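Omission of a single protein chain aside, the complex is shown with its protein chains in their original locations.
In this document, chain identifiers A and B correspond to the written order of the chains, with residue numbering beginning at 1 in each.
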Amino acid sequence: MIPIEYYLILSAFMFIMGVIGVLTRKNAIIVFMSIELMLNSANLTFVTFSSYLGNVTGQLFVFFVMTVAAAEAAVGLAIIIALFRNKQTVSIDEINILKW
Amino acid sequence: MTQLIYLTVLLPLIGFLINGLLGSKIKNEKIIGAIGSGVIGLSFLIALFSLFELLALPEDKRQVIVNLFTWLKTGGLDVSIAYQVDQLSITMALIVTGVGFLIHIYSIGYMHGDKGFWRFFAYLNLFIFAMMNLVLADNFVLLFLGWEGVGLCSYLLIGFWYDRKFEKSTTSDAAKKAFVVNRIGDFGFLLGMFLIFMTFGSLNFTEVFARASGLNVPTYVFNFIALFLFIGATGKSAQIPLFVWLPDAMAGPTPVSALIHAATMVTAGVYMVARCSIIFASAPAIMTLIAVVGLLTAFFAATIGLVQNDIKKVLAYSTVSQLGYMFLALGVGAFGAGIFHVMTHAFFKALLFLGAGSVIHGMHEEQNIQKYGGLKKYMPTTYKTFLVASIAIAGIPPFAGFFSKDEILWYSYANGGLIFWLIGVATALMTAFYMFRLLTLTFDGTPRFDTHHKHPHESPAVMTIPLIALAVLSIVGGFIGIPEVFSGSHGNLFHGWLAPIFKKAEIKLAHYGSHSHTTELVLMTISVIGAASAIWFARKIYLKNPQFAVNTAKKFKGLYKVLFNKYYVDEVYDFTVVKPILKGSESLLWKFTDVKIIDGTVNGLASIVEKTASYIRKIQTGVTQFYAVIMTLGIAVALFWIILSL
Partner (left out) sequence: MSIEYFLNSLYLIKPEIAVTIFLVLIVLLDLFFSKKNHLLPFFAFLGLLITGYFVIEQFDIKGLAFVTNDSRAMVTVDSFAAFFKTIVVITSLYFVLLTVNSKEMDETHDRRGEYYTLMMGMVLGMFFMISGSDLILLYLSVELVSLSSYVMAGFAKTSERSSEASLKYLIYGALSSGLMLFGISLVYGLTASTNLYELNALIVVSQANSFVLMFALLLIFAGIGYKISAVPFHFWTPDVYEGAPTPVTAYLSVASKAAGFALLIRFIKVSFVFDKDTLGFWSSNPVFNWQDFLIVISVATMTLGNFAALWQKNVKRMLAYSSIAHAGYLLTGLAVLSDTGLIAILVYFAIYLMMNIGAFLIVILIKNKTGSEELDNYDGLGFSMPFLGVSFTIFLISLTGLPPTAGFIGKLYLFMALVDAKMIVLAVIALLNSVVSLYYYIRILKHMFLAKPKENSPKEELSLQQILIVLSLVIPVIFFGLYFSPIVELAKNSILMLGF
């Protein structure tokens, strides 16, 4: 059996990758994908613990997170499209008229 | 009815709101005047019924506290809008609403045609509202609110005719002076309040006074508290050294002088000291100080009054002098006598001011008594009532002033000593003298004005009726305080009525040994004879031999000038306090401390704040990812902190 640490390290790795993606990528869509990555790392943690602890709550949680992720993606893409209509760009660096 | 006592406070407020908000739209003087006076009249009736209810109660139950609502309650600090109805507060409430009502009525006539008619009544009502809070409060906070409130109204009303000249400056300068001087006193009062709260852990009268007589508090603490409170009282009640604002306060309309600067507000200090009698009784040094300050104020103000020519100025100094009397009474532990004098003084001094107002009104704003004369036949009612008031203030029996003044003189002899009595009597003689000088110069003799161009006239009934009412009160008002010498077994009714309030303080003072009726009678006779001869003297000089006065003035030119210029107190203050402060503040405070240090510090602080602010603002770059980085860094820092603390 694969030790639990492997799963956790993998999920931590995914999580960090996700965070770094959010912090550094300029394209809003890729930023979104990074956020999905973060959510999925959490999902991985949940199922890992769920199986390790023999407790179904974690798996339950994953279903909800997947739903939320889908909703978030839908809303996110809609907003990006609305912004693109206004500014013809999806580069995060260029959306900064609101500041100070 | 006692439970409805808050209405006596609320009604004037309602009047203020109606007149203040809608007055400019109503325009009709009759309606405004009716509202303004009506609310005060109703208040008076409620207070009167409360008095009857109080009388029906057994003596030890005569304290009703009506808690309207608790504004703040935390630990020892309990700030409530709560009114305490007891013998002292209801007496004051009756004086304020009763005399206030008459003065409101009078003002309808006096202010007729003034463009600020509605404003005037709004302010007057506001004043009564504040004053009722002051006298009915059951805690120091509410009392202080009332205290500040009456100060504000006084300021507003002194400067009421802000566009008129007053003496060398404007009315608003006089208002400012009153305001500033009062602030000094208020600061003292505030300090006293803090000390009380620190010492007794409460600001509620009942609790503070119970603890003041129960707790073992060192005398010096009491001394400080009493001193600070007394400083507050000297400001409000125009005692040495803070009396200078009151004569200038005469810049306001005459009804204001009558109501605020004679009958009610200026007695707030007396009321406050009487209310805190137990605290003052525990501070013997301050009691002596109060007596001395009162005595000196009474004496010096009377000497100034001897030579003034402005009718309102004479009355103003007379007021200062009479207030001095009241403080003398408080200082020698005769709290009841002090309050008694507050009452009788309210009657006759209000009457004097209103009479003076009637004269000024009839003489088309002329205030110099040297330019009056022979007004008796033009304004008979004013003359008769003025005469009654003059006799009352001179202390001729059986008029009201006699009983109260004599009680004070007697206690100052019994508790203070012969010297107190002597100066007190000398003051009384001077009072009789200058009052009859005023009366004679104004109403008797031949007119010293141009009778062809000036046609003095009697005031309308709306003004004379309050005069008559006050005259009646000045005659009979003293009968409730007939001393034991005359009333025998009944004792002094007024004194007995207030006795429960001051019982604890009087036990603490405990100098009621030498109560010989014979001595009292002898002293009384001397002072009455003295006053009578002063009156005779005044009439003789100013009626028959006016040249004598001029000659005397010439003979004692130096003294006369000193008196005429009010001991140069204003100048001295100007020179020693105001100018140095101005100069000092300009050179030291402004140019150095302010510009360099304070401005430097403040500007420095402000610019530090501003600089920091502008940097902090810049953090918000507008770039989302920058935000995300900072947020992640924040978590990292917190994590680091946690690792360190593990």
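Please note the rule applied: a contact is a pair of C-beta atoms (placed from the backbone, for glycine too) under 8 Å apart; a residue touches a chain by one contact, two chains touch by 3 or more.
In this text the structure is predicted, and so the values were computed from the model without any measurement.
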{"item": "Subunit B, residues in touch with the chain not shown (by the definition above)", "value": "69-72, 74, 609-610, 612-614, 616-617, 619-620, 622, 624, 627-628, 630-631, 633-635, 638-639, 642-643, 645-646"}
{"item": "Subunit A residues that touch the omitted chain in the full complex", "value": "8, 11, 15, 18-19, 22, 28, 31-32, 35, 38-39, 41-43, 45-46, 48-49, 52-53, 55, 57-58, 60-61, 64-65, 68, 71-72, 75-76, 78-80, 82-83, 85-87, 92, 95-100"}
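As a working rule, only the chains that are shown with their structure count from here on.
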{"item": "Touch list for subunit A against partner subunit B, complex", "value": "19, 22-24, 31, 92-93, 95-100"}
{"item": "Residues on subunit B engaged by subunit A in the complex (per definition of touch)", "value": "617-618, 620-625, 628-629, 632"}
